[in-house]
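All protein chains but one are shown at their positions in the complex.
Coming up: chain A.
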Amino acid sequence: MTDSPIQSRLLARRAFLRNGLLAAGALAGTPLLSACGTGGSESGGGAATGKITLGTTKIMQFDPYLTNTDIHIHAFYTYLLDYPSDGKYEPIPAGAEKWEFAADRKSVTITLREAKFHSGAPVVAEDVVTGVKRAQDPDAGFTLAQPTAFIASATAVDPRTVRLTFKAPTPEPLVLDWMFAFPLIPSASNTPAKLEREPAGSGPFQLAEFRRDQRLVLKKNPDFYAKDRPYLDQVEYRFFTDEDALVAGLESGSVDGAAYLGFRHAERLRQRFTLVEGSGRMSLFFMNATIAPFDNKLLRQAIARAIDRKRILDQVSFGIGDPVYTAFMPSSPAFEKGYLDSHGFDLDAAGELLERSGGARKAVAGVSSGSPSVATLEIIQADLKKIGFQLDIAPQEEAAYLDALFASKLQCTVAMQPNNMQSPSLIARGRQMLTTKANTTFHANVPPAYVAAVAAAAAAITPEAQKTAYAELNKVLVDEAWAIGISTVPSLFALDKRITGLVTDVRDFVDLSNTKG
């Protein structure tokens, strides 16, 4: 029988639908069969030594003069010196082989180690001079501008020797902290535009691949100055947008480790993985003194007494971390434990100060939504309510929150502050803590006593002078009460048990140079 053209088309359509369904069934069935047969198949991770895969939710930036993302920067760059990861401030030669202070403490002569950048070019004194010039310009190197303020000039004495001349006699700890924070970068690459997407250092690892929000692959730098390190041939950071997905990836073996995890996962992961606590940062309650009601110092002091650090540590940080009263880590020489008692949680004292302040009894706290700071603020909110102060919490998406924070639009917030290392004057690095009109808490009205105390701490040479200066700085910080310390917030890593040697330095930057996997 011969089909008409219409029948042929209908038959062809039927055949197409029938074949399509059959093909669809086969395609769908294959993965099910495949899934049943493959057993423990996993992507990434694996047990191969020499390569590890770490998951993270952090965003990457490559310019060490701008970044405070800390997961990879120590892998790309060598700093002039290192501190041990245990929080002690004993300098270890790194990019600098040795250094010698002038007797009058008005200069230091640094001898660079013989080393090569990833490009193959040698590390020379001129690179340090270029780097110092960039660091001195607040518009080009914001992170390093304040710590570099004590340097008058840098001069290349010879290809491997550089001399830094100070504006005034400067204490050794401040210079050592600066050397610890100063990355070696080739002169030709040391601009924000060039470093924005391509790191150019001499650190233990080189950039092998970077795929936006997917992966960053580091490969061993064969010319790293320490000949036997790094031990790993390759490190892959895999980016996750969701922390729960990251933990699931870790538990299923898709990644060998998870970096900078939330504390809520710690207990569950403790049995199966090695948990590593990094030095971390500090959580602080900031009040904006340029906006009512926190332009009232007595009110700020009242709020400071209503912060229950122990409860926050127990309930938000799951017992991980230590209480702080302002932005000094317990390892800082300026840390005075007694302030935790004399200016600690006391609702009666807070209530009394609130009465005396005579100020408004209502404020709004901005906060990044989804962060542990929300839970911290809820505890503070509940305690303030008991003394008759209404604190409303307004969570915002992170980009919007940062925008409002830097524009001084928030009345108060809970935010992080980095470690100030062994130089207490470095407390003035953060935007809320600057001694200039760029201070987002005070603008042009930074308390003169604070400016003077920071300057004194940066100039105290002898141990006696340092003791006096640090005590005065503490007194001013507690009296002005705009940056109320809550607790340290250590960084948390969960690693496959075969991984050893992963640490963070005192800035909380991951150091992989001694890591084995």
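FYI, a contact is a pair of C-beta atoms (placed from the backbone, for glycine too) under 8 Å apart; a residue touches a chain by one contact, two chains touch by 3 or more; residues count from 1.
Here, contacts and distances are computed from a predicted model.
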| item | value |
| --- | --- |
| Record-based protein name (UniProt) of the chain missing from this complex, from "Ion-translocating oxidoreductase complex subunit D", "Peptide/nickel transport system permease protein", "Proton-conducting membrane transporter" or "Alkylation response protein AidB-like acyl-CoA dehydrogenase" | "Peptide/nickel transport system permease protein" |
| Omitted-chain contact residue, chosen from A:Ala156, A:Ala248, A:Leu275 or A:Ile393 | A:Ala248 |
| Sole contact to the chain not displayed, among A:Gln136, A:Ser187, A:Gln396 or A:Thr468 | A:Gln396 |
| Of A:Ser119, A:Thr165 or A:Gln214, the residue in touch with the unshown chain | A:Gln214 |
| Hidden-chain contact residue, picked from the options A:Asp139, A:Asp228, A:Asp348 or A:Glu464 | A:Asp139 |
| Residues from chain A at the interface with the omitted partner, ascending | 13-14, 21, 24-25, 27-32, 34-36, 38-44, 55, 59, 61, 66-69, 138-140, 142-143, 145, 192, 196-197, 211-214, 238, 240-242, 244-246, 248-249, 251-255, 396-400, 402-404, 406, 431, 438 |
